[in-house]
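Note that one protein chain is taken out, while the other chains of the complex remain in position.
What follows is chain A.
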Amino acid sequence: MHAGSIWTLLDHVPDPEIPVISIVELGIVRDVTEGAVVLTPTYTGCPATFAIESAVRTALDKAGFNDIAITRQIDPPWTTDWISETGREKLRAYGIAPPPHSNNLRGTTTPACPQCGSSHTEELSRFGSTPCKALWRCLDCAEPFDHFKCH
């Protein structure tokens, strides 16, 4: 059993859409068990799911874990609350406003601009470049930015 080293390994597998954070930071590694890595998709139709599974397969094989399977678990459904604090900070530094915590939705639905920190922002499009993001704009520094939606 090498759960510890597998977790470390997975923490170096980047999310294909947002390569600045790892799949562990994104909260989609559900478990590492005796014989399997358990992954959960963000959205049911997320096209990155297959890319992620193949990246995990490659990483496992390279480290000699050829006998560790990859299984998918959809329930309980993934939530943005599972994105780690480190992950949130990395998103912000990358220019993506991180999602609010779901227990703190009231009053904080307006994300701060990841560039200048202003909360004077507006939504441009509810759906953005990927299913998990919306497109926003800062009214102070005028930069458009992605907002990771609370899900």
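Structure notes:
In this text, contacts are C-beta pairs under 8 Å (C-beta built on N, C-alpha and C of every residue); 3 or more make two chains touch, one makes a residue touch a chain; residues count from 1.
In the analysis below, contacts and distances are computed from a predicted model.
Set against the options "Succinate dehydrogenase / fumarate reductase iron-sulfur subunit", "Regulator of SigK", "Carbohydrate ABC transporter permease" or "Phenylacetate-CoA oxygenase subunit PaaI", the UniProt name belonging to the omitted chain is "Phenylacetate-CoA oxygenase subunit PaaI". Check A:3, A:51 or A:74 against the missing chain and you find that the one touching it is A:74. Residues of chain A in touch with the missing chain: 41, 43-47, 74-78, 124-129, 131, 135, 151.
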